[in-house]
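Removed from the display is one protein chain of the complex; every other protein chain stays in position.
Each chain gets a letter, A and B, in the order it is written, and its residues are counted from 1.
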Amino acid sequence: MDAHAHASVGHAELEIPYNVHPRPDTGLYNGKLGVWLFLASEVMLFGALFSSLILLRTGAESWPRGYEFLNVKLATFNTFILILSSVTVVMAWSHLRLGNLKKGRVYISATVLCALIFLTAKGFEYSHEFQEGRFPKTNNFLAIYFTMTGLHGLHILGGVIVFLYFLGPGAKMWAKEPERYTNRIEIVGLYWHFVDLVWIFLFPILYLM
Amino acid sequence: MALRRQIRVGSQWMYADEAHKALREALRVMEDEKLADAHGGHHLPWIRRYVFSTDHKWIGIQYGVTALVFLLLGFCLMILMRLQLGWPGQAFSIMKVLGESRAPGGVLLPEAYNQLGAMHGTIMIFLGIVPLAVGAFGNYLVPLQIGAPDMAFPKLNMASYWCYFPGGLLMLASFLAPGGTAQSGWTSYPPLSVIASQGQTWWLVGMVFLITSSLLGSVNFIVTIIQLRAKGLSYMRFPFFVHAQFVTSFLLLLAFPPLEAAAVLQLMDRVAGTSFFLPSGLVVSGQALANAGGGNPLLWQHLFWFLAHPEVYVLILPAMGIVAEIIANNTRKPLWGYKSMVFATVFLGFMSFVVWAHHMFLTGMGTTISAFFQTTTMIISIPSVIILSSLFISLWGGAIRFNTPMMFALAFLPMFGIGGLTGLPLGLAATDIHLHDTYYVIGHFHYVVAPGTIFAMFAGIYYWFPKATGRKLNEFWGKVHFWISFVCINGIFFPMFAQGLAGVSRRLYDGGMQYAHAKQIASQTNPFMSICAIGLLAAQVPFIFNFFYNAIAAAAGRRDEGLGSNPWHATTLEWAATTSPPLAHGNFEVLPVVYRGPYEYSVPGETAEFIPQHTPATEPAPRGGALLPATAVAMREN
Partner (left out) sequence: MTDPAAAVEPGVDIHEHAGIGDPNAHHHSPEQIRREMKVYLAVFAGLAVLTALTVGACYGLNLPVHQAIIVALIIASVKGFLVAGFFMHLLSEKKVIYGILILTVIFFIFLMTLPISHHANPFGS
């Protein structure tokens, strides 16, 4: 990169091409391709757990139906909340594309709020199970239930942390490079939709069968 | 005879020509610093420059040195094992480093042997070869070979290294756990691994770190290769090394997560008391296990081998890439069958995901599913043969230069051939019944990885050392390193095939002496193999000296001035950058534009003996067979 490019931006960092503007022949900017690749690996991660569930269930002498002791109403509520959070994040991104940081921040905050409600409800669910004496080690259904929802919950927590970063210290990026900021929200949004997608499959498989 | 002119510089009389040379050098250094300042590169503090660097070249070197140290450590563990195997039950004072609990009086205990075995495999594969092949060579070379200023995500690159290094340290720390480290094989099969002592938990956590490091790295490689390749660098103009790294990254990306999931499940079994892998009714040491049961040990095997089979292609593909580069360069002709090699590599990567259960032929498989996996396994041998044959045929008619990198690269070919061919009876269930879990398997995979991949790694180090440092490694000691290693390594692993065929099982702490059918062959071969192992260790000494002597000399600024930035007269883009390109300033003054394929050596009709990739097609080739043609694009030579 020539010295002029550096001088105008004033970064100490190296300029990487196609960080913000897409590369013409692929039509993608780097972060977009990166996050889709990461999501592909996450498909394999949760896929392995689904495969484990299938193997354990078909090999089991008996396997309870989820609603025998799990709280379907609370989980249904959680499903709506998570879908709602997917809508809020895509709204946030749309408003940022329209140049409206304020509305963007409102919708990102709404997403975080939904996520925290989800985690709180999950917390109630878990503690209820523990109180009833149902732990991961009790049987394999509960083991896979706690493991899969627990890992999913950790993914939600990770997303919350990243969103909070972009509401807080990360928001400085908007002033200098709004397009880059919008792209970052799009990327986190894609991750967030994926987390929602996993729940869309987890919920019926664990709770309704 | 003309007198040499003398001029006065300050208070000093100097010969004019020497003074001019000094002045040019001084101006060059000043230019360097001016450019450094113009790039806004206020000199980074030491910790940002050398510890938490985001420059792919320095990260590559970090990976390289760390991995080489781990490789040596893993090798030393094996030396201790081979002492036991060669002379079972004998006391060795060196064993005492393992402590009294593992080697009382210098005699290795069977449990300790198992610890060494499990950790040797783990360290060599996950802490040694993958970081060296992908983290070191991949990181250093891929951005340079595609004409990019760095990787797509430099900070993520730094995070990858700093996930790997603590993970590695945690693995080593597990030796200190009560009850010792992991001792259920690198494969960690349950139920044994679930009931094993605490060290296994540390191993599992360490694996999570290492897997995360690889995942982050693979995302970086794929995005870099797709998005940051130079203008004119179409996919079929990539050096073969880049194709190899590209496919390797996809293998890491998509095959590692199931092992991460499995590690989580095994951690749950060990720490939370679940029974994912524990069947009902387990009795350990006379006591029934108080777990819920209902689990399946085979679940672990499926998830483990789903990764571990693609993993072996992760171990071999970068090595093939390195060998291909060195062969093309040292035969002074293009690779034969480049296109077939590329398609074979992609096909190999794809097939590697459907062969894994050939590691599980003896787990009670029915004939239908066994036939399926045997078929896919036979099919996957085809692309390997295509690649190896292409490399062999590439030698035909070449003007071969037998320098040290080429010696290692040439040796790779028959060694990988032996490794590959010995895999065939393992991939067919009927013969695998006889050979599974014997020394035949150990011989097979070591041939592919040890005189295979590791020789390719050495070749790469000798070849690219001048790029990174400006000095060549000493040729004489390189050849000593090569010949002694080559002889000893065959001495260690070839007898293993005989042992396996005779029925000597693997993972026996006494090498088979306890079994009547194995005793004779074990006693005849094991001591010889152990002596060869010690010889192999000794052969690394000249290499270690060679490497560090020259690395330190280079760091102290003592470069080999006559070398130039392209000492091997190569065509690929990394040789178009200056020697040891500066850190954090991008790799090229002006990003190169590519006009040609990667191996334009001895092109018919051209006067130049080789034409670098970034030489425009329209420019007339330099006359007189000049070895370093000028280029239209401004490249800063050293």
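By our rule, a residue touches a chain if its C-beta (ideal position, glycine included) is under 8 Å from a C-beta of that chain, and two chains touch if they have at least 3 such contacts.
No experiment lies behind these values; they were computed from the predicted model shown.
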item	value
Contact residue for the chain not shown (choose from A:Leu37, A:Ile108, A:Ile156 or A:Val188)	A:Leu37
Candidate in contact with the missing chain, chosen from A:Ile83, A:Ile117 or A:Leu151	A:Ile83
Touching the absent chain when the full complex is considered, from B:Val194, B:Leu254 or B:Met320	B:Leu254
Interface with the undisplayed chain - residues on subunit A	1, 5-6, 8-9, 15, 17-18, 20-22, 24, 26-29, 32-33, 36-37, 40, 43-44, 47-48, 50-51, 54-55, 58-59, 65, 67, 72, 76, 79-80, 83-84, 86-87, 90-91, 94, 96-99, 175-183, 186, 189-190, 193-194, 196-197, 200-201, 203-205, 207-209
Absent chain, residues of subunit B that touch it	226, 230-231, 250, 254-255, 258, 298-299, 302, 306, 350, 353-354, 357, 360, 363-369, 372, 591, 593
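Keep this in mind: only the chains that are shown with their structure count from here on.
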item	value
Touching residues on subunit B, where the partner in the complex is subunit A	35, 38-42, 44, 54, 148-150, 152-154, 215, 218-220, 222-223, 226-228, 253-258, 260-262, 264-265, 268, 272-276, 291-292, 294-296, 299, 302-303, 306, 584-586, 590-591
Touching residues on subunit A, where the partner in the complex is subunit B	1-3, 6-7, 9-19, 23, 26, 28, 30, 33-34, 37-38, 40-42, 44-49, 51-52, 55-56, 59-61, 135-140, 143-144, 147, 151
